[in-house]
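In this view, the complex is presented without one of its protein chains, the others remaining in place.
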């Protein structure tokens, strides 16, 4: 998983499909990121912030009881223990530091369920940056508590009333607003998506997951896991963990939600500044994704994943909502870790694949991308048949 | 902060005031804990579990913007980043490992808002121990989501209908139930309270906070902080962090909720197996504590704190509900950390004391005992004037 | 030897002791229930002084204690009632340590003694913590009755046997107060007590029916009946009803010949 070409292409995917008004900002960002990422001081500051503020390194946990149940050796990379409860913090800390380095004083972001919005508001608070988060109006109602969290953190949350009023529209709106304030404002995209340099930059910021995990597995005596499994919405946690194992023999598995399976059901297209695989109708209109987990409700996938799928270097699979709840329950009960519903997709696939695509005796690294606290009310309603 | 005397006394506090039926279990536990705590293998296992499962070490974060605001140097020990969101995990991991070592297969616990219950259920799941949690019926309604969390983790939650149906009654009930099953069951008390060896044992398990923090402050170039501040319900997070600084010149400050201020408003008494300071009426009936934060809703305080107060080695102060919300908001906005309402008491005191009891220029270690995710719905209601 | 010791050794020469438990102040006329019980053959009266956090009590006595507390009952008010009633049989107060601790240990002992209370049972006062209380209580001739549990190992039974005054409270089971279907581990507990001391040994915790009392009397020196009676009173029983109940217990015990 090297850098993309100069135009931000991973094979035929990626690139920069944005209005001319934003191109200078994308170019500036590209240059700024290259400069920062090559500057040992910046890199050290980024890692120090993640360590002292973000809770890194997150541990790798051997899941003994799950392993026994499945006939595998399963290790979990515990992004659920990172500040704000998921891997999202890695990216926002990087982008917030970069924002300050570029001399910008404000950060905007899109959010679906609110995870990335909360993380962005958090990093902005920490660095004293102003912060505005765009969130589909539908989501502001569904996730009112996360709206309140962002407000507590000093951010302004703007309900987006355009289109389907959900995540993809929040991205559109953030892009539109970015046009108006690009001089002093950085747009902090929440996954490995958007125009170059975002997919690459976000992957670089998230690669700390995989780099740490590889070292930590060595401490457990695991040279190379047979499988590295992560859930995929836009694909940032997957890209981050894959980055530590791309050069190994590990099989990389990205698990999408069946209702948002851009690799399984998507076609090449252009959205949100990138060429990638997208859910579309017969006329190239973007379809809404549907998943039990808001964080996987994205009709596309990061361009690098589309490329890895093309290459065959990573495999993308999908699981339905039905098995996700069971997976969440099983991990909770066996290991004392309530995973996020997003993460539970990866667990669900593993439960299904154990003894089959994942042969008995295999060593598996599961990226535990986030904690389930945000989801327990929803899971409770579902289990009670209330929704 | 050395060990208590053989009978578990810290000065005139502590001891073992339990029915004879439980005394053998207390003695067995005392022996088992002494043995385990002196066994490098056990200690290593405990620390390894906290590292690989619990997310330790938690970082120390320099709170730059708060420091600037207050004219202090404020460092936070980030127990909010520990697994399950507070320091509670340190204790339950220790007790769960000890339970297994004693050959017991089941663990019971009391819980108020559910933090300790969730932590206990978590450790029990991880170790494959059966788990029953006693929770006041009133609290099971107020904290229905935490009941569900415990159930997800495989625990049975028993609503306690006796007395005031809140935390102190949950302790009574757990004690009563423990009498019936003491042969195969360990009672995992949630704070530095109860009969000996609990107050000492829980402090020992929590002392990892202070020991880590002292080292981490050295890395920041802080030899000894001027103040170490922690909120106090039963007093376990405070005891844990104090333990790292008892032998230094640091002033130790425990912050109670005004409505649960056992040091400020309590008198010596005997409850839940210990002699300590307790809120009581004129006839020695225990009064209910009241606080905005369920975790500080305890009418007593751990006996060692009563002793430290007596000695003058630690100072106990109290803050009212009104300033707690403001403190929570300020920390969120300035530092990107939404603290638990319990923790916000410590912050609130610091805001009040800065420039006064805590002179400008002082270095302060704040124990950030837990994250506020559990509290945001409540804070939102309060700020909207709904409760 | 406290007065209670002497009186209970005397009872033992005559019959199996019947010790009904009443919550002080549960009703305004609570002492009339006690008098009725004495009339029906009670040998000792156990009077509960309610505490907000009764760690050793099950739901029935908890409910009773809450009701009494709502009536503003206190250690002093109950002692006053006892003193006024001046029962012919020994009264033993059952309460939790904090009630005494709060009133003051010496002051409590003096109040109890002055009110004619012969002894106390303080279930949360373990032998390890006994000394301060026992000194002042003994000085006031207030006996401190200790409990042996099924979980007590023999060396603790020995120490308890040596320290208890008046009688040994043999807990029939690993449980708090409440009603039960049998006498549980009582025989084993009593047998172990017998190997270490000669003090009268009464079986309590769960004794609910006359038949159970009779079973327990086969090896013990008496029985304590608590929750079964409290439940009756909570359900609205009159003093006469209680007299009837106590009579049936009395008869059941008397079917068993005294040991001595």
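Some points to look at:
The letters A, B and C name the chains in turn, as written, and every chain counts its residues from 1.
Following the convention adopted for this analysis, contacts are C-beta pairs under 8 Å (C-beta built on N, C-alpha and C of every residue); 3 or more make two chains touch, one makes a residue touch a chain.
Small disclaimer: the values here were computed from a predicted structure and weren't measured.
Touched by the hidden chain within the whole complex are the displayed chains A. Among A:286, A:306, A:325 or A:368, only A:286 touches the chain that is left out of the view. Residue A:7 is the one among A:7, A:71, A:320 or A:359 that touches the chain missing from this view. Of the options A:34, A:69, A:106 or A:176, the residue whose C-beta touches the omitted chain is A:176. Where subunit A meets the omitted chain, the residues involved are 7, 15-25, 162-163, 168-169, 172, 175-176, 179-183, 267-273, 275, 278, 280, 283-286.
What we mean here is this: only the chains that are shown with their structure count from here on.
Fewest steps needed to get from subunit B to subunit C, stepping only to touching chains, is 1.
Farthest chain from subunit B, judged by C-alpha centroids: C. Ranked by how close its C-alpha mean sits to the mean of all protein C-alpha atoms, the top chain is B.
Separating the CA-averaged centres of subunit A and subunit B is a span of 34 Å. The residues of subunit C never reach two or more other chains; the list is empty.
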